[in-house]
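All protein chains but one are shown in place.
Note that the chains are named A and B in the order they appear, and that numbering of residues resets to 1 at the start of each chain.
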Amino acid sequence: MLLITCPWCGPRDEIEFSCGGEAHITRPSEPEALTDEAWADYLFNRTNPKGPHAERWVHTHGCRRWFNVLRNTATNEILAVYEMGKPRPDGEGS
Amino acid sequence: MRPQRMRLASGGRIDRTRPLSFSFDGTRYQGFAGDTLASALMANGVRRVGRSFKLHRFRGIFSAGAEEPNAIVQLESGPRTVPNLRATQVELYDGLSAASVNAWPSLAVDFLAINSLFAPLLPAGFYYKTFMWPKPLWHACEGMIRRAAGLGRAPMDPDPDTYDHLHAHCDVLVVGGGPTGLAAALRAGRTGARVIIADEQNELGGQLLNNRQQVDGSLGADWVATACEEFVGTANVRVLTRTTAFGHYEHNHVALLERRTDHLGPGVDGVRQRLWKVRAKQVVLAAGAYERPIVFRNNDRPGVMLASAAAAYVNRYAVRPGQRAVVFTNNDSGYAAAADLADGGVPVAAIVDARLEAGDDAAALAAVRDIEVLNGFAVVDVKGRRQVAGADVSILNDEGAATGGSARTIGCDLLAVSGGWNPCVHLHCHSGGKLDFDSDWACFVPGRTPLASRAAGAAAGVFELAACLESGFEAGARAARAAGIKRRGRARKAPAAERNSPAPARRLFHVPSLKRGGEAKAFVDLQYDVTAADISLAAREGYESVEHVKRYTTLGMATDQGKTSNVAGLAILSGVLGRPIPEVGTTTFRPPYTAVTYGALAGRDVGDFADPVRKTPMHHWHVAAGAKFEDVGQWKRPWYYPRADESMQEAVNRECLAARNTIGVLDASTLGKIDIQGRDTVTFLNRVYTNTWDSLAVGRSRYGLMCGEDGMIFDDGVTTRLGDHHYLMTTTSGGAARVMSWLEEWLQTEWPELDVRLTSVTEQWASAGLCGPGARRLMDDLSEDLPLDSEALPFMAMAEGRVAEIPARVFRISFSGEVSFEINVAARYGMALWNALMTAGEKYGITPYGTEAMHVLRAEKGYIIAGQETDGTVTPIDLGLERMVSKKKDFIGKRSLSRSDTAREDRKQLVGLLTEDESEVLPEGAQIVAEPRPMPPMEMIGHVTSSYYSANVGRSIALALIRSGRSRVGEYVFAPLPGKRVMARVVEPVFFDPEGGRLHG
Partner (left out) sequence: MAARYSIVSLVRNAFGYHEGWQRAWRSPDPKERYHVVVIGGGGHGLATAYYLAKEHGVTDIAVIERGWLGGGNTGRNTTIIRSNYLWDESAGIYEKALQLYEGLSQDLNFNIMLSQRGVLNLAHNLHDLREISRRVNAIRLNGIDSEVLSAEEIKAMVPILNISPGARYPVLGGSLQRRGGVARHDAVAWGLARAADARGVDIVQNCEVTDILREGGRVTGVETTRGTIMADKVGIVVAGHSSVLAAMAGFRMPVESHPLQALVSEPIKPILDTVVMSGTVHVYVSQSDRGELVMGAGIDGHNGYTQRGSLPVIEHMVAAAMELFPIFSRLRMMRQWGGIVDVCPDASPIIGKTPVENLFINCGWGTGGFKATPGSGWVFAHTIARGEPHPLNAPFSLDRFAAGKLIDEHGAAGVAH
């Protein structure tokens, strides 16, 4: 069971949280201007890397707040925890 | 009661003043407190305790611990029976009853022992090569295989015992309470660190309880007692005995199983087993090592035993494991075992040492006792069929093969074997720890680990007692420091033990048989009958990966999970392939270390606690009224309220008629309710709902549809504007939590700039929905300050006031198409409101109705239920709700609606169906075809989503999603059902009061 450090509550067991998938996917500001392909890219395509992955978590059974986690999907090592809206700390990706 | 003829007169950690009676396979015996079932059986001279899995050969006790492959028993009978326990780990209690497994009709006379005759036809993987022709043959053979397989029997009744879970946190978790673990816990404990030390046995001490080595100048067991006293006086050290650390998971989360009452026998009060979930800052793995066997022909005969186990039976349990022993070893530890046996009254006929030379101290142990030592020899075969009667020995050549030279047979009934030691690396490997190969000892030792965890002592490949104590002590100090404990603590000198000068072990895992085909009886995995020949066969056939060998031969897949067989197996594989052992690699070590009771994994989350049941404030009234209930999510909702002798259909008909002709009342409390406040609420609603919210006035309600970003309907409900910046959203009963989480996610992750706050208030409000022509009259009777006429409180409006003197919000919303008043009161007044409605409504014929009638009423009007008319593939347009889809603004999912497939004209669309036979109710889920054919396959164009008999319409009605449905109105379609075909006409999906006059009335 992962140990995740909620930025507001501190370290807690994984079962208190829910994962919301890849972080830093911004909703297009003008969806109607996109092609079907571009819209599908936003809607469905995911980086899904084996290695560091920026993802969103919510402290469901705690403060119910969302935050970002940088986690290595190959080892489950948690590399960073950071607030929503902050850039990815390792400078990778968007 | 028979005498314990193999019991020593003195010594051991048993209590001779507490005799315990027990039975095995129906025979009664006596043992003593402190015995395991295995030691007690041995004390009574029971040599054969089981049969092997495949060939049904006799099996005897092989070890004294968790690695036992042979002595598998069924403990007790009835609801408290447990299959597949290892007799070496079952503590004896008075009245214990155990039986052997996998033998029928009895252990002595086992029909399937005939398999042994067919052994030449049953090599590894034989079943992959046959039973293919004719086809039905496999089916018949499989049945036989299934009946023959399996070991013990499952209980046939529910478990009467309880289990629980406990979360714990510590600075240092020490796994294993042998000399290394004790030294680690002592050292860490002295720094003030919070320490948990766990050991699977009934007392701490590990090997020190099994041998006669000394620590700090006193007998090991006495030193253990002193250490335990120190723990008792140290508040920061918690000792868990009978507790197995079975899994090492991510981020130093370690799972422990504590057996709290098993040693007391069945039926004891209290929690039987407890699952500890320990989050440790640091872990010290001091789980010790297993002695490993050497594989030779007929090495599975009862009487072949690990040397350290033989010594443990003498020292710890005061039992003679045989009358006359031969010790076969490739390292010095066999000599200590021989000495213990000899001193314990088991004459040792010879020590067969594969090496040309033993260490000086070891050699002296034999010399002093006048034990013959055969250097450079190996055991090549075992005499005796039912049990060991002698050992055939022969000279080994430099390559480790027996030459047949100087062959002789040494009579014995105990063949104690030591093939060196394998560190117990399981927990280290569970979460990604790597293994290194120690070529001196030819064993795998822990290497790199991603966790804050370190191995020490024998678990780290340190096999000498003095070095183990130092290793543990050091590990304890380092772990405490790494956990952030600054204090260094007193007594920084490690406990000391005598140092020996051991000679190196000889690498010998397997003595090839001198006979052709003899390898087929040289057992590597004793439980599953995997032989050296099987491993060679696998390699020969190309199953070269160690994982392939495991899966092809079943090596290491039995209940012992290969604790004594895996390394021997891969050593043999390495020989066959001509590749070094580390290159061959090991199979993956997977949790659990030893098997874990399902009950303990479930803990208290069973029965009533399996999943919370949610009940409305009026629940007890419904129960008293005899309601039948339906599960909706976690809610229990009244389904219908049958009166005496009423069928379900009769009850539902009555309820539906009442709701349209007098007054119906529905407990609507389960509806999801979200209180929304903030200056940007309108913007927010505009984004999450498909329709627009700009013009909604205070005190007015509006129906909204929510889509996922994929454009598919996600949930629906009515939202009411309570104040300038204050709204109340309702959701479906089952979808409330999902909608709440979804809205929070958008707010926090995508639109943090919006000033909107959400609060779930589902359980804060009780809700009763009145509908029907008498509803307004009843409201009038019960409220003084509420406007009720349709001018002041029109359809889709809300007013606050008192109903039956209870502060209430009253909503003119309707799911039935009748004039409706949905009365919301604080949850604690729910029952009072309901009682008031029922009492005051009696004279008007008020009739409570359940979810079934609710469904019928809404279907009569063509109102959808999200989750019934929709399934995640349905858009608002598919349902004919284009008017709900704003063209002017963006909303979640809007872009998806214009994708090429989603915008197609011929999608499945919501329509009504009327069967030709008015009394015929289509089954929900019936598939619809346009052109019926006598036989499948048939092209389906849709399915029935809702279908009822409608008492109000006076016939059956149905809703369906049908391809191009709207253009088919008036056409006939068909529902092919098992044994019949139903014809129906496609109609508009409204069956009652299509103009909606009643709603506004």
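Quick notes on this structure:
Methods note: contacts are C-beta pairs under 8 Å (C-beta built on N, C-alpha and C of every residue); 3 or more make two chains touch, one makes a residue touch a chain.
These numbers come from a predicted model, not from an experiment.
Shown as candidates are B:R5, B:R146 or B:R883; the residue that touches the absent chain is B:R146.
Shown as candidates are B:G26, B:P936 or B:G970; the residue that touches the absent chain is B:P936.
Interface note: of B:T597, B:T662, B:S886 or B:S964, the residue touching the hidden chain in the full complex is B:T597.
One chain is missing from the display, and on subunit B it is touched by residues 53, 80-84, 120-121, 123, 126-133, 135, 138-139, 142, 145-147, 149-159, 161, 165, 247, 249-250, 253, 255, 275, 277, 430-432, 516-517, 520, 533, 537, 540-545, 547-548, 551-552, 554, 557-559, 561, 588, 590-592, 595-599, 601-603, 605-608, 610-611, 613, 630-632, 710-711, 867-868, 871-873, 896, 899-902, 923-927, 929, 935-938, 940, 943, 976-978.
Within the entire complex, the positions of subunit A that touch the omitted partner chain are 1, 13-15, 18-19, 21-22, 35-37, 39-41, 43-50, 53, 55, 71, 73-76.
Everything that follows uses one rule, which is that only the chains that are shown with their structure count from here on.
Residues 1-3, 13, 18, 20, 26-28, 31-32, 34, 36, 39-40, 43, 56, 58, 60, 64-66, 75-78, 84-85 of subunit A touch subunit B in their complex. Residue ranges of subunit B in contact with subunit A, taken from their complex: 167, 249-253, 277, 279, 432, 450, 709-710, 741, 744-745, 748-750, 752, 890, 894-896, 898-900.
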